[in-house]
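Only one protein chain is missing from this complex, and each of the others stays in its spot.
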Amino acid sequence: MDFEAMQGFLTEHFPQGEQYGELLQLGDGWALMKLPVDDQHLRPGGTVSGPAMMGLADVALYAALLSKIGPVPLAVTTNLNINFLRRPRPDADLLARAKMLKVGKRLGVGEVYLFSEGAEDDPVAHATLTYSIPEPGAR
Amino acid sequence: MDFEAMQGFLTEHFPQGEQYGELLQLGDGWALMKLPVDDQHLRPGGTVSGPAMMGLADVALYAALLSKIGPVPLAVTTNLNINFLRRPRPDADLLARAKMLKVGKRLGVGEVYLFSEGAEDDPVAHATLTYSIPEPGAR
Amino acid sequence: MDFEAMQGFLTEHFPQGEQYGELLQLGDGWALMKLPVDDQHLRPGGTVSGPAMMGLADVALYAALLSKIGPVPLAVTTNLNINFLRRPRPDADLLARAKMLKVGKRLGVGEVYLFSEGAEDDPVAHATLTYSIPEPGAR
Partner (left out) sequence: MDFEAMQGFLTEHFPQGEQYGELLQLGDGWALMKLPVDDQHLRPGGTVSGPAMMGLADVALYAALLSKIGPVPLAVTTNLNINFLRRPRPDADLLARAKMLKVGKRLGVGEVYLFSEGAEDDPVAHATLTYSIPEPGAR
C-alpha cells in the first residue's frame, strides 16, 4: 500500500482515527505517525496519558504491517509490551516510528519508538507488538 | 485507603476519570473496576478498543497499588504487558480485576484480568504492569 | 494427555529435560513442575539464575498447553514476558504453577507463577507466554 491508500484505509476503518494519530510517512515495513497533543490526552501534571501513547503505537505498527501485507482489516493485536521511559513534553506533539521485525504468514511482530517532536534521541516510550494475521480465506 | 477515599482520590486526579472506569470494589492489594462500554470505546466491528482496555487495566492496578501504599499521585507506570485473548462482547460492560503481586519500596508489580460482564471465566485480556513508587521525600 | 503420557513425552523431547524441571501434577490446562535447585542454577550471591527460571516457566506452560491439545512437538514459544519479584531461596527447590488462559486454533496463551517450595504466597516471578500451534497438516 502506498501513502495515499494507507491514509484512506485508516480514515475508513478508524472513524475516530485522528484521536489515535495521523500518518506522516510510510515505507516498506515502517511508518511514522503523529499524535497532535491536546487536553484530551493529558493527565494531571500535564503529561500525555499512557492509553494515548499505547493507541498511537498500536496504529503506527498496524500501518507498518499493512505496508507489507496490504489492506487486511481483520489483523488484530495479540500482544503489546510497552516501557515508559521519560515524561513526554506536554507542549510537543507525539511521534511514533514503527518498524516490522518479522512478517510471517500468521504473525507480524514489530517495535515502536515514541518520542516528543524535536527530541528524537530521548524516546519517551518503546513498545513491541504482535499482530495476528487472518488466513486469506478468513478475510 | 478505603473505598470512599479511593473514589475521591480517583475523581480528583483523573478528571476524565470515568472515561477509564469506575471503582466497584476495593480490598487489600486488589480492586475491581468497570468500564461502561459505549460508542466512544468501540472499534469497527463493534469491539472495545485496545487503548480503552489498556486504560482500564492501568487505572485498576493503580487503585490496587494505592490500597497498599496510600494516596501517592506520582506513582507512574513503567511497564505494561497485555495479551489480548478474546473479542469483548460489544453489548456488555468491561470489568477489570486487578491484584498486586509485589509491593516493594520502589516498585509495585501486579496483574489484571479483563472480562466482559457475565463472562468471568473467559477473560478477554490479561495484563501485567509495573509501577514506580517515588521515594517518600520526593512525593 | 495424562500424567504418564506427558512424563514420557517430556523425557523423549527434552533429553536434557531434567535440567528444566520435573512434572509433579498435571490437570486440564494446567501443570505443576519443580526445578531441583543445585549449583548449576545458582548465580553469585546464591540465587537461582534468571535463565533457569525462564526455562522452567517455559516447560511448565508447554505441559499445560499439551494437556489441552495433545502431543504436538512443534508448538513453539513466540513471546515470553517475565517479572522478577523476589529473590528465590537458594536452599529451596523452585516450583512453577502454569495455567492456560486461552487455547485457540493458532495460539495458546498462559501464565506461570514461580515460587520457592514452602513459600507459595510470595511468588519469586510471574510470567506470561504465548505458544504458536502448528496447523494439523504441518505437524
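Just a few scattered comments:
Labels for the chains are A, B and C, by order of writing; each one numbers its residues from 1.
Just so we're on the same page, a contact is a pair of C-beta atoms (placed from the backbone, for glycine too) under 8 Å apart; a residue touches a chain by one contact, two chains touch by 3 or more.
Computed from a predicted structure; not experimentally measured.
Of C:Pro51, C:Gly70 or C:Gly104, it is C:Pro51 that touches the chain left out of the display.
Shown as candidates are A:Ser49, A:Asn81 or A:Ser132; the residue that touches the absent chain is A:Asn81.
Mapped onto chain B, the interface with the missing chain covers residues 78-79, 81, 106-107, 109, 130, 132. Where chain A meets the omitted chain, the residues involved are 81, 83, 85-86, 101-102, 109, 111, 123, 126, 128, 130. Panel shows chain C; residues 13-16, 20, 40, 43-45, 49-52, 54-55, 58, 73-74, 76-84 of it touch the chain omitted from the view.
The rule is simple: only the chains that are shown with their structure count from here on.
Averaged C-alpha coordinates give centres for chain A and chain C that are 33 Å from one another.
Our note on geometry: chain B versus chain C, Cα centroid distance of 28 Å, whole angstroms. Multi-chain contact residues, meaning those touching two or more other chains, occur in chain B at positions 81, 83.
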